[in-house]
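Here it is: the structure, laid out below.
Only a single protein chain was left out; the remaining protein chains are all shown in position.
All chains are identified by letter, namely A and B, in their written order; residue positions are counted from 1 within each chain.
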Amino acid sequence: MNMVTPKLKVTNVDARYGQVQVLRGISFEVKEGEVVVVLGANGAGKTTSLRAICGMVSTTGSVQIEGQEVRGRDTADIVRRGVAHVPQGRGTFPELSVLDNLHVGAYVRKDRKGIEEDVDRWLEVFPRLSERRSQSAGSLSGGEQQMLAVARAMMSRPKLLLLDEPSLGLAPLIIEDLFRRFGEINKETGTTMLIVEQNANLALDIADRGYVLESGSMVLSGTADELRTNEAVREAYLGA
Amino acid sequence: MSGESSSTQRRSSLLTVREGSSQHRTFQVVGWGIFALCLLLVPILLPNFRVSQFGQAIAFAVAILGINLAVGYAGLLSIGNIAFMGTGAYITMILVNDYRWDYWMTFPVALFVCFLFGVLVGLPALKIRGLYLALVTFSLAYTFPILLKIDQWGISRRTGGDNGRTIREVLRPPSWARSLPTISGRNPQEQQATYQYWCFFIVAFLCFLLVRNLMKSRPGRAIIATRDNQIGAAVSGVNLNLYKVVTFGLSAAVTGIGGSLLAINLASVGPSSFDARYAILTLMGLVIGGVATLHGSWVGGVLLVFLQDIVTRIKFTAIPFFKIEKGSPLTQAVFGLILILVAFFAPGGVMSVAKKIKHKFVRVVPNPPLATDRVEPAPVQSPAPEVLSGAR
Partner (left out) sequence: MQLFLQRIFDGLNNGAVYAVVAIALVLIFKATTLVNFAQADMAMFGAYLTWMFATQQGWPVWPSILVAMILTGIGGAVIERVLIRPFDPSDHLPIVLITFGLAAILQAIAGWKWGLEFHKFPSPFPAKPTDYVGIGGARLRYETIGTLIAMVLMVLAVFLILNKTKIGLAFRAVSSTIESSRLVGIKVGQTLQFGWFLAAALGTLGGALVARQTNLEPAFMAKLVIFSFAAATLGGLDSIGGAVIGAFLVAMIQSILVGYAQQIPGLHWMKSNYALVIAFVVILVVLLFKPEGLYGTRRIERV
């Protein structure tokens, strides 16, 4: 793998829902092993940018994963190339058990043994899930579902993990725990992560770099430290 | 003269006409004139049995109008309406046969009873939607013929059970009618058929007028609103349940009238005219004609009756092992094929195709023309993001 080619490179992407233009020629990139955060208010287009990467909304421009153009391909195809997307609302399968959710997360893989090992490993990482392994995912609490969603995404051993507002609807303590684990996952597995968040504080803590999205345009970019100390960012997103 | 072509017109028609202008009126008058002419020519030019066929087509047109009210305008997939048609037909038959009523007197009764029946069926429809409603109402169509054959309580005696009953007396033109144009001076069968034809036309015309005015009125538009956007309609204060139930009732009533007409036309009534097969055929007529359009209903009726006629006559012997001849079961496949083709290519039916063709020639522009030169929003280029030092 070429060290110079970014894991994800988005160039000049437009996206619209009907007549409404949601993304206006945004460009950004994520390098191998990085944790990158995209901040923005509601309606800024954060979710849309993730959906654009996954081919869930029609776009113009270029989306490259490890140098390969994927814009215009369909979602299942892009997922097979190593992208895992945890959407808003978790995207777990409520009627399926925790175990089934994990197994289905590994759908694109063919190595039975490896899959079982990963199932065990993630159940170890999230003991609460292990306790409830045969329960239906819909019966889990919000925080547990989020953990399941992340575990499910990691089951495919993705090259790129996309997380859409993982803190939504969760209690502060849970969110802290969650983000700590994101950081750990990144350190231990080296998985490249792109996290979209309104809640900037915790996200920036574990991030390497970040972008700020406003009304469909990228208005700021910088390292996590820079963003954290930037006046405008602090006012708008850090509640300082 | 012709309206100016605004930037919104993608394809320009040959001719653009302002609504309400004298040109527009001319078109309308000519259109109706042609229609009236065709109407007149039918009893004059065509042989008796054709006229009678047209009578049957009118009966079905009214029935389809009723179904259209529920399925097309209100979006309620009630595909068992054939049961209402049968109800109207049987009511007329029983009243004329057993109680010696005059034909036309049975109509109000059929209307009323079918309305009630429709309201009854409409109550479950409040809770059930879409395919499930289709499932329930289709089961109703299935069961209706059976209910007619129940031996208890004298039911099958009245309904004639499996074979139905003929109506004791055919509709005869009264003496004053015999001197009317197109009827006078012809032999009794022709007089009868023509009289029936005109009577049917008047009844149908009234029904269509009624539905048209209903759909333009406030309650009517509310009904259409409930079809397109249930939540929106509910929020804007429309009493959904009331409208749905009443729509069902009206739909059943109109369909019932169609049934009564059919009873007159066939001069007999039997369960096989109102079974599951006819439920699908009438639905097909509706869809081919054009859902939620007035004209689609009568087009559907005409097509239904004449397609059946044509289809049974198809002879296709070109490919040796694929012969289609009169009476061959393969002719039924034609109906199935039509249903599928319509779903794929013309879900709006004949009327939508006709509209498209018409638009190539004439376009009616509302008056005054809307000031809408739609401006495409210029794609906004985002400025290069402000890069904080050192980060890239």
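Everything that follows uses one rule, which is that contacts are C-beta pairs under 8 Å (C-beta built on N, C-alpha and C of every residue); 3 or more make two chains touch, one makes a residue touch a chain.
Here the structure is a predicted model, which is why all the values come from computation and not from measurement.
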Of B:Leu15, B:Leu39, B:Leu116 or B:Leu147, the residue in touch with the unshown chain: B:Leu147
Touch criterion as defined above, residue of A:Ala41, A:Val57 or A:Val104 at the omitted chain: A:Val104
Contacting the left-out chain in the complete assembly, out of B:Ile183, B:Cys199, B:Ala253 or B:Val291: B:Val291
Residue ranges of chain B at the interface with the undisplayed chain: 71, 77, 79, 124, 126-132, 134-136, 138-140, 142-143, 146-147, 150-152, 230, 234, 240, 276, 280, 283-284, 287, 291, 328-333, 335-340, 342-344, 347
Where the missing chain touches chain A, by residue: 54, 56, 74-76, 79-80, 84-85, 87, 91-96, 100, 103-105, 107-108, 152, 156
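Here is the rule we go by: only the chains that are shown with their structure count from here on.
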Whole-Å separation of chain centres (CA-atom averages), chain A against chain B: 53
